[in-house]
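Every protein chain except one is present and positioned as in the full complex.
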Amino acid sequence: METVLLTGFSPFGGETVNPSYEAAKRLQGKWVHGYQVVAEELPTAFGRSLERLWQLIDYHQPRIVICAGQAGGRDSVSIERVALNIIDARIPDNEGQQPIDTPVVEGGPAAYWSSLPVKAIVKRIREEGIPAHVSHTAGTFVCNHVFYGLMHRLQQEKGVRGGFIHIPFSPEQAVHHPGQPSMHLDLIVRALEVAIETTIRTEEDIREAGGTIS
Amino acid sequence: METVLLTGFSPFGGETVNPSYEAAKRLQGKWVHGYQVVAEELPTAFGRSLERLWQLIDYHQPRIVICAGQAGGRDSVSIERVALNIIDARIPDNEGQQPIDTPVVEGGPAAYWSSLPVKAIVKRIREEGIPAHVSHTAGTFVCNHVFYGLMHRLQQEKGVRGGFIHIPFSPEQAVHHPGQPSMHLDLIVRALEVAIETTIRTEEDIREAGGTIS
Amino acid sequence: METVLLTGFSPFGGETVNPSYEAAKRLQGKWVHGYQVVAEELPTAFGRSLERLWQLIDYHQPRIVICAGQAGGRDSVSIERVALNIIDARIPDNEGQQPIDTPVVEGGPAAYWSSLPVKAIVKRIREEGIPAHVSHTAGTFVCNHVFYGLMHRLQQEKGVRGGFIHIPFSPEQAVHHPGQPSMHLDLIVRALEVAIETTIRTEEDIREAGGTIS
Partner (left out) sequence: METVLLTGFSPFGGETVNPSYEAAKRLQGKWVHGYQVVAEELPTAFGRSLERLWQLIDYHQPRIVICAGQAGGRDSVSIERVALNIIDARIPDNEGQQPIDTPVVEGGPAAYWSSLPVKAIVKRIREEGIPAHVSHTAGTFVCNHVFYGLMHRLQQEKGVRGGFIHIPFSPEQAVHHPGQPSMHLDLIVRALEVAIETTIRTEEDIREAGGTIS
């Protein structure tokens, strides 16, 4: 049996839910092309999030790791392409820490690429009628921290692929954020499932324009 | 038996569907607090849309008329408050007409207010976890044209209330409009149903801040 | 000698300047095609703003009245086309008043059109290389209140034309509003001057698409 580890985060920034974990847990235990999904929650805290992720990798020995996080203000599913070795917190995390301009991994390279087939995933999610795009910045808060830490760890895990997906506010959240777009949880769940399926079935990513001019 | 007339539009501007009619038809025949919903499609064309709406009012003799239209680019359900006596078409309608700076009704007043309880509707839709707001402009295309024509007609229909609701792109449409927000059709359908319910149950609108500074 | 009355507002909403009056006063005393500009400041307060405007009209007996106001969040000069008979304050005014859903003029019509040549003004401002557009909502705060009150008064002033222009934040303000666009004061001043010139020289507005779909 092969495992896909799918994580979401705990609520932060005054929210009472985090749609990333709400979506992830709806895929808990699901079989996708012979792989089983294990859904877990990470704390939205710099230190403990990564510690927890690494424990989960040790324990579940997954072949694929997808971490999902909430990106309030975005209008579509963002398949992140690159993780940066920087923490620059605009607000404190859930434990009150607000590090500024420190690396995620001391001495690590400036960035790691996602090892998910990002272009193929975007294409397939769109084919399902769900807005999606490749993103070139995962921010500089706990999401990017976890993403960088994941990719750093996976350098030593032969054959294990991983990456990060940002999702919009849920409609319930957007009620309290006038002017912000949102996405129905059903679509998020389906997008995550498609991302898993596509990763399993795609060895080599496709080439298709997905960039931005600036 | 009392009737609620709920209209949506035909697709326009290169789209193959119009979520306003897709949503409306899912409420066709539904009973809401003793009223039955009749869902109809209006053509996205200046002349014929209003002609058709007036025929439908003659035929169905509704107590409530709610017209819904697609507002690509908006992120939440917009309960329109005011219809303007102007047509100023940025693109041609479905019959190739593009009138500029002509009134909807020659000699009519500059504007009509919606006679729906707009504030109560916004409040109730939000309570369902669906983003909604009061809007003070329905544009100057076929939507506003129909809205103004409806309210003009209702001046002579004692006790019949009516108004207009703009809805975002569907997710399927937004796939082809990168950077534009969208809303799941289930939420649109529910929002329209709540609007109907709230209109039936609310004689006098509530007072609650819903304005904009500019 | 003919007079153009040009007003701006006092700062509000926590700001220390209001670019609308900053711009207006730079045109104080200026001669434009035989008309002299009188620049005055209106308080950002529901009651007193309109009282003051009406006094200024009594005193200066202007042929043209242009009221300018700040519209934080807009990216270009907005020539307002229509004033609504509604106050719906999202925040308190400078005197702590926050009326909700009350008319500007009890018993007045739902709306008045600007009597400025709005399309010609937009065209000429753009020809100067300054972004501008026709707007169909002036909000529901003090700006719209003054605009409606002005147009109500001008119904009785034969041959006097008037209207409202919204302007973006100044760059200095936008420094404190990350993610909000801004416009250099020199461009605002020039846009207001062009609006005055164009109004003087244009009896009949041009017809040119300037509308919005929604």
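Order of writing sets the chain letters: A, B and C. Residues in each chain are counted from 1.
Simple rule for what comes next: a residue touches a chain if its C-beta (ideal position, glycine included) is under 8 Å from a C-beta of that chain, and two chains touch if they have at least 3 such contacts.
Worth saying up front: this structure is predicted, and the values here are computed from it rather than measured.
For the chain excluded from display, the touched partners among the shown chains of the whole complex are A, C. Note on the undisplayed chain: of the listed residues A:R124, A:R153 or A:H166, the one touching it is A:H166.
Considering C:S10, C:Q98 or C:Q180, the position touching the chain not shown turns out to be C:Q180 (whole complex). The chain not shown here touches chain A at positions 13, 69-74, 78, 81-82, 84, 86-91, 98, 100-101, 109-113, 119, 134, 136-141, 143, 166, 205, 207-214. Across the interface with the omitted chain, chain C contributes residues 75-76, 126, 129-133, 170-172, 174-175, 178-184, 186-187.
The definition used in the following text is that only the chains that are shown with their structure count from here on.
Among the remaining chains, not one touches chain B and also chain C. These two copies of the sequence, chain A and chain B, are related by a rotation of 180 degrees on CA atoms, to the nearest 5.
The chain pair sharing the most C-beta contacts is B-C. Per-chain CA centroids place chain B at a distance of 30 Å from chain C. Rounded to a whole number, the gap between the C-alpha centres of chain A and chain C is 47 angstrom.
Under the contact definition stated at the top, not a single residue of chain B touches 2 or more other chains.
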